[in-house]
Structure formats: structure tokens, C-alpha cells
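One structure is given here, and the rest of the page talks about it.
The complex is shown incomplete by one protein chain, all other protein chains being positioned as in the whole.
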Amino acid sequence: MTASAQQLGAESTPAGTRVPTGEVSALPATPRPGALAGRAFVYWLAVYRRVWLGSAISSFLAPLLYLGAMGFGLGTLVNRSGGGIDGVPYAQFVAPGVLAATAMQTAAGESTYMVMGAVKWQRQYHAMLAGPLGPVDLVLGHAAYILVRITLACVAFTLVAAVLGALASPLAVVGLLVAILCGAAHGPVIMAFSARQENDGNFNLLFRFGIIPMFLFAGTFFPVDRLPAWIQPLAWVTPLWNGTTSVRQLTLGVPDWPAIAAHCAYLLAWVAVGLVLAFRSFRARLVT
Amino acid sequence: MTDRDEGGAVATAPDGAHAQTSPVLIEAHGLTKRFGDFTAVDGIDVEVHRGEAFGFLGPNGAGKSSTMRMIGCVSPPTGGRLGILGLDPRADGPRIRARLGVVPQRDTLDEELTVRENVIVYARYFGISRATARQKADELLEFAQLTERADSKVEPLSGGMKRRLTIARSLVNDPEILLLDEPTTGLDPQARHVLWDRLFRLKRQGVTLVLTTHYMDEAEQLCDRLVVMDGGRIVAEGSPRSLIEQWSTREVLELRFAADDHAPFAAAVDGLGERVEVLPDRLLVYTDDGDAAAEALLGRGVRPLSVLVRRSTLEDVFLRLTGRTLVD
Partner (left out) sequence: MTARTWAAPVARAIPIPAGAGMARMLVERNARSFKAFWPTIVSGFFEPVFYLFSLGVGLGTVVGDVDVGDGRTVPYAAFVAPALLASSAMNGAVFDTTGNVFFKLKYSRLYDSVLATPLGPRDVAVGEVTWAMVRGTAYSAAFLVVMALAHVVTSWWAVLTLPAAVLVGLAFAGVGMAATTYMRSWQDLDLVQLAVLPMFLFSATFYPLSTYPPSLQWVVQITPLYQGVTLVRDLALGTVGWTTLGNALYLVLLGLLGMGVAARRLERTLLS
């Protein structure tokens, strides 16, 4: 889909410089919104090559460390004192929680600083908008890249967890997909938030009062029903809890398919609403 | 390493009392600075007297900033001797810095503090009490014409305002010597003139100024004496007037022809003046009477694209000494 100078029929002068002959572009007059998302996507992939180490640490190493320390280290205590959680060895209880949480963390990490940076500091979005891309392309392109990152992190974790024996059932493959969906549910809505930020002060609050409490209380390390009754509904509305519950059922091999379908529908709703909010937010911030 | 007793000029007194009597505030002999294989400052001799405005004039990379950093006691000399206010930078760095004011090339303002807080906090680094610091901040902000912006953050200020704030900040400890590294680089002409005006006032108040610049108009306007630096060495020294008289004629005839290379035209202007310099884009004829030379030129039948008669500047001095212009 890219048009180079040669295809545009540029002339060559004897000195070798090219002069375009009048055709401006091989593209249709106004591209459909989203049609050019692929260009934005490819850009973010190129950026990834530079920052892969940091993401490897937070998206690959960190979840494995949590699995090791909590699933197996702490698991020794849990299994000894209560025979696991409702009979499930603690490592197998924790692994799906960490999987879903990793998807969430990856999405949150990528949807915050990078997005704000692209608006305000490096201003990549402005550069993209100066061309034929529109705000919808920007959102979809960046969101697609975030989806790829989530998938990489989840696949890597699933493989290692399987080798360590923390995944009890082949249905874990379906669980992997649900975990990716869980991560995707967080991405666009956070992107919408990030694009409106003037400085990174609020990211601190987002992580401290949103991401981390979800990580701690939405069923990753212990069942939500152990929390006081009044807090539990708070957990149920979080995307993470919906993801964790479904993934856990799948990796343990005890799927409640109607419930899983309901959870997934809820997560998809977050994706859809998030995207709409992101389109609106990007348009408001970038197209003035 | 540093010989401190030589004829009383740089004799040390325990509390630096000598500085109140001796006219020489900064003294450098064979001062050298090397970074690995690269020699930034190659054995220079400098003397700065109390109350004067002293300049280091030279292009980028001449070693001016390295010299300033050594004088400011934030960079140890690699060789030679350096005495400031009668003290040795190596042994008495903090004491010397307590009596210097520094205006660095890049504004190192604290962007997390307001304009006023920048001055107050800086004062605190010198151990000045909070009450005195607040009072001095108000005085200095007024001097710098920044009183209306005192409670604003630093980021929204213009370049000229930031530079004035940096100068105000540098005066908070009533320094005996004010070091300014390229003070008006990057400022628009109006801001430059405001700044020069402030610096003139400081001079009248008796502050010794040491500045570096690659702007010849700045050097001519502000400096009582200056040295011309190139490639880490000093190539000339004196007042702006004496340097021009020594190394150049009174006036210069600038000629431009419609050609990419002006060298072939040198023959055409031969004899019109004392000296001819060939630059890529023009020809310079050095003579004491530019108008007469211009007439003589036309009399020869030479028709340049443009003719300009002007007075010599330090740029011409530099060109004579090094064969290059100050600004590449």
C-alpha cells in the first residue's frame, strides 16, 4: 500500500534528482478511518526493538518471579496448612491469577507513558497526523501493538508455567486467550485516559489506586470470597477479576462455560467502550 | 604543585585577606586542560584585575568554557598554575566558590521551583540565612526586572528572562568575581541589550566580570581587556581598541562579486589597501580610508555586486590572527 516516488512517475533530471510529475498520492482521496492503522502499528513495532529489555523484565521475568515466590515458596505454607486452596495446590491456584494480571500490567504499562509521550513529548502522534493518518488509525495502530505485547507476555508465561506444572489442564490454551482478552480490556480505556494527561502525576495515582489494588485484591493470590462481604462487589466489577476467574477455571480444567461466556462478554464490553472513548479522547486532544 | 609565594602577587593569607589589597584576582600560568588525548586548553597565561571586565573571545571549541570551568573550581587543571583570590582551587575549592558568581552557558535553573525560590534556594547553598535569602531574592529579582514573575514557575519564561534570572541568582552571595560563559548566546537582540545594560550596572558597582563570548560586538561593548583564544591557545591580548589598532586597519572595504569563488578577484584589488583577505563569499580590503579605496576601485573599472565600507572589528582581528572567522 505504500507509494514510492518511482511509482508516482517522478522524472529524473540529468543530475539524478527526482521531480514529482503532479500526481500526489496513490491513495484514495480520504482514507476510511482505520484503514491506515497498519502504518501506525508498524511504527510501534520498530520502537519496541529499542525498549524490549525493560519490557522483558516487567512482562516476562516479573510474573515468573511472582509465580516462583508465591506459587511455590509461599505455596509450601499454604499447602501444608490447608492442603492448598479448596484442595487445589497453591501454585496451580496462583498461576492463572498471575497470567491474567500480567496481561493487565502489560496493557497498563504500554497504555500510559508511551501514549502520553506520543502526544506530548516525542509527539509521534502529531507526526503521524501530519500525514494521511487520522485519530482512529492512531488508536487502532497503537492498540494493535499493545495487543501484540500482551500476547507475547502471556504466551511466554503460559509456556513456563506449563513446564513448571502450574497448569493442570490442556484447556489452559483457551485460558491463554481469555487472559489476552483480559489484558485487552484494560488497554483502550487507559489509552483514552493517557491521551488527556498533561503530566505523569496522574499515572502514579492510576497505578497506586487502580492497577495495584486490582492486582492485590481481585483474586490473584486468594479467593475473593475471603474478603469482607462489602468489598466483594467492588472486585466483581473489575475486568481483572472477570479475567482471573475464567482463566482459573480453564487452567484447572473445571470450566463453567456459561459463566466464562458472561465474563468474556463483559471484557469485550470494556474493549468496545474503551475504544470509543479513546477515539473521542485522541480526537479531542490531537485534532484542534 | 602550585607555587604560592612569588613576590607577593599570589601569596596566600589564611583568610584570603590578600584579596582585599592585591589588584590581581585571577592568575594563571601555563594553565592546561587535557581530556585524554585532546588538549582543550594549551598552556595559557592570564591575569584578571579587580574591577575590570575581562573577556575570552574565540570560536566554539577554542577552550573558553574549559578555562571558565577551571576558574570556577569545578574542573581540576591538568597542568600549570591557577590562583583565584589568592587561593588554590585544588585545596580551597569551596572557599573560592563561596566568593564567585557563576552564570553558565546553559541555564541550570531549577524547574521544580518558582522564580523566587530558585534564588532563595541558591542562597541557602551558600549558607545564607533564610531571612536574608528572602530579602536578597526580592532585591535581585528587582534588579533583573523579574519581580512580576517572582511566583511563576521557570518553564514558561522566555530565554532572556531565564538568563536574567540566572544572573540574579549568581549575585546572591555578593560575589567578588562574576563568571559569565557566553551570556547572550541564543538571545534575541533586544534581550541581549537588556542584559548588557544589567552587566554595565554591575561593572559600575565594582563587580569584576569575566566573560567568554564568540560575539565580537559583545566583546567590544563590555570588555575592558580581552584575550583572543583559538585552539586552546591565546593568540592576542589587549583592549578591544588596541587589538584593532595593532592587528587591523581603521576601515574595511567589503566587496561581493557574482561568483562562487572570490580568489580570482584578489588581483583586481591589489594595492588598494594594506592587506586583502579572501573569504568564500566576499573580499575584504583593509585600508585606513575605505571611501577612497572604493572610489579607486571604481576608477579601475571593477564592478562588484555590492560595496560596503565599515570600521574594523574584532572579527577582523581574529581573521588576521587565525585565518578563520569567529562564527564558522
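Chains here go by letter, A and B, matching the order in which they are written, and residues are numbered from 1 within each.
Note that a residue touches a chain if its C-beta (ideal position, glycine included) is under 8 Å from a C-beta of that chain, and two chains touch if they have at least 3 such contacts.
Just so it is clear, the structure is predicted and the values come from calculations on it, not from any experiment.
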| item | value |
| --- | --- |
| Chain not shown: contacting residue from A:W44, A:Y125, A:F157 or A:F217 | A:F217 |
| Absent chain, residues of subunit A that touch it | 51, 53-54, 57-58, 61-62, 65-66, 68-70, 73-74, 76-78, 81-82, 85, 90, 201, 204-205, 208-209, 212-213, 216-217, 221-223, 226-227 |
| Absent chain, residues of subunit B that touch it | 35, 72, 74-76, 93-95, 97-98, 100, 102, 104, 106, 108-113, 117, 121-122, 124-127, 173 |
